[in-house]
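The other protein chains are all here in position, but one chain of the complex has been omitted.
Up next, chain A:
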Amino acid sequence: MSIEIRNIEKRFGNFTALDKVSLTVESGELLALLGPSGCGKTTLLRIIAGLEQPDAGQVLFEGRDATHQHVAERQVGFVFQHYALFRHMTVFDNVAFGLTVRPRKVRPEAAEIRERVMQLLKMVQLDWLADAYPAQLSGGQRQRIALARSLAVEPRVLLLDEPFGALDAKVRKDLRRWLRKLHDDMHITSVFVTHDQEEALEVSDRVVVMDHGHIEQVGRPDDIYEQPATPFVTRFLGDVNLFHGRVEDGRFTHGDFAHALDDRAGAGTDTAVAYVRPHDLDLARARDGALACGTVEHIHAVGPLVRVEVVPAGGDAIEVVLGKERFRELALVPGEQVYVTARKLAVFSGDYAI
């Protein structure tokens, strides 16, 4: 089922949580709402669920206005960050809850409920825990039970609020792969909220990057990563080095150095900032095509990559990430003078891409 969000506004007192947000979630896709805390992503998710009422705007399910539909009638599955399992019920009763509260006429028979619950528990590989209480489960198990519970009512949409936020790193990684696989099997329209860019990029079909109550960019994970639309997105998606300068004659100039831009370059601007990821930088001993120069301050060689910190005279440190091979080829020594070249850079003037 598709979801359409039209000009949603939400304020809490003086704080604007959402400022005229519009977004379409395609049927069957797995969409990530990504952003720092306070950017409005959870509020948007809760508005879709009906747990929060927007001050203005509309929510449409499959083209039909659902803005004023009660939560209980929306047929959505919602997975809470802290699971919100019913603590006084067993795992089985938790998963069965959505079925047992149905009006008698549409309530499945006890045997059918039992079968469906056990099937769901098998799917999340926890059927052996049917008798346990939530307090006896680990965080990862609780989250899977919460997911099974939300799927028991066969929701039209699955909404997940920071589903892995409270779990440790290893479990988080396993669970997100598992969620992706589950989604591929079930094809239920899903929206999940996260502040972890790696999680968003790895799991979702499309990512919505939000900040301060509005959407910064929507796109497929690699598009967002390769072509960030704004300085905010660039910074939020990972480590980045900033080079301040100007754009002139199709070149980005930074101090004495210049970098040729491709055909995108338009008219010259007064000031511009180039954003370059550490792994898009390289080091050289020749000045040709360099963007900066400095002395090698630190070398951290851990794992397959080597992080090199280059400090230009009177400037902030530049972080460069090299492959082990390249690092060996260069044979860098701390304290030596090197030139920094960029393979790829994103140049913005103000908030606009150039």
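FYI, contacts are C-beta pairs under 8 Å (C-beta built on N, C-alpha and C of every residue); 3 or more make two chains touch, one makes a residue touch a chain; residues count from 1.
The definition used in the following text is that contacts and distances are computed from a predicted model.
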item: Protein that the absent chain corresponds to, by UniProt name, given "Cytochrome d ubiquinol oxidase subunit II", "ATP synthase subunit a", "Sulfate transport system permease protein CysW" or "Class I SAM-dependent methyltransferase"; value: "Sulfate transport system permease protein CysW"
item: Among A:Thr43, A:Ser150 or A:Thr341, residue touching the chain not depicted; value: A:Ser150
item: Of A:Tyr133, A:Trp178 or A:Tyr225, the one touching the omitted chain in the full complex; value: A:Tyr133
item: Positions on chain A contacted by the hidden chain, ascending; value: 49-51, 71-78, 80, 82, 84-90, 97-98, 101-102, 128-129, 131-133, 136, 149-150, 152-153
